[in-house]
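What you see is the complex with one protein chain gone and the rest in place.
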Amino acid sequence: MTVIETIVEILSWFFMVSGSIFVLIGAIGTLRFPDFWSRLHAVSITESAGMILLIIGMCLQAGPTLITVKLLLIGIFLFLTGPTSTHAVADAALVTGLRPPESEGLKAEKLDEDDNG
Amino acid sequence: MVELLVDLTLFFMLVTTAIAITYSRHLFGVVMMAGVFSLLSAMLLVSLDAVDVAFTEAAVGAGISSVLMLSTLTLTARIEKPSTRSPLIPLLVVTATGAAIIYGTLDMPSFGDPNSPAQLGAAAQYLANSPADMHIPNVVTVVLASYRGFDTLGEAAVVFTAGVGVLLLLSGLRRRRRRGDTDEKETS
Partner (left out) sequence: MFVVAVIALFIAMVLVLIRLYWGPTLYDRVLAVNSFGTQTVLFIGVIGFLAGRPDFLDIALLYALINFVGTIVILKYFRYRAIGDVHQTPTEEETGK
């Protein structure tokens, strides 16, 4: 194993593990945050940071092959569509009348009744 | 070992999703969970090496069916009516069917067994002859699109007819309802 291979391996480990950590952080936030608007923030961590780091790690592992091209295509698609769809969900929620809780603290329970828009 | 654990975890999530679907009364949530069910089954198919079926599941389960279910939901109510019948007879039927299917799997060869009848019959010939016959590297493609071409054509015709029928049904209903809305304001 040459020096370059070792470096690539270490870099790929680093990217994969940090990507996994970001995916986990996003999921924990999705579960634990008190209301919809803050959960929106947690979900986008998975979709931007976690996704990008994992894909870079897989690219380094694959080397200069067709697989890397496919991975980069997936990365570009997710990079474009992830924020767009998060925005779309936020827009739909805002249009149908779900509002962020304001001054009197967080009232997550109050949002239950807003289901029917 | 790792693959077995992966499959077991996916099956666990699949069963949980199915149970959650049966308990939910909110039809929109049911559509969402059906989408997740389809994603989970596609992951299972990929991990079981059935890549072509996973492709179909991606296009049909995650793509078309959630669109169709949502456009059906725009025409009906969004909350399921509580059922008045007792669930005993359906439960019995489902249990009996499940038991019969499990009994059927007892005779099956184990997963990936090279001596199973499916591997010994035509499959070996396909594997041996298809590169020389068709010059296509993917054997599944050769079997589906070339050796069984007419079969696939028939399937495509059936699916196309079903799709056109569903589209006609949905659009016709919507137009009729819109006309009704202008006649007598907001009956729902």
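The first chain written gets the first letter, and so on, giving A and B; residue counts start at 1 in each chain.
Methods note: a contact is a pair of C-beta atoms (placed from the backbone, for glycine too) under 8 Å apart; a residue touches a chain by one contact, two chains touch by 3 or more.
Computed from a predicted model, the values in this text were never measured in an experiment.
Seen across the whole complex, the unshown chain contacts chain A at 12-13, 16-17, 19-21, 23-24, 26-28, 30-31, 36, 39-40, 43, 46-47, 50-51, 54-55, 57-58, 61-62, 67, 70-71, 73-74, 77-78, 81-82, 84-86, 88-89, 91-93, 95-98, 108, 111-112, 114-115, 117.
Residues 2-3, 6, 9, 13, 16-17, 20, 26, 28-29, 32-33, 35-36, 39, 42-43, 46-47, 51, 54-55, 58-59, 62-63, 66-67, 70-71, 73-74, 170-171, 174 of chain B touch the missing chain (whole complex, contact as defined above).
The rule is short, and it goes like this: only the chains that are shown with their structure count from here on.
Centre-to-centre spacing of chain A and chain B amounts to 28 Å, using the average Cα coordinate of each chain.
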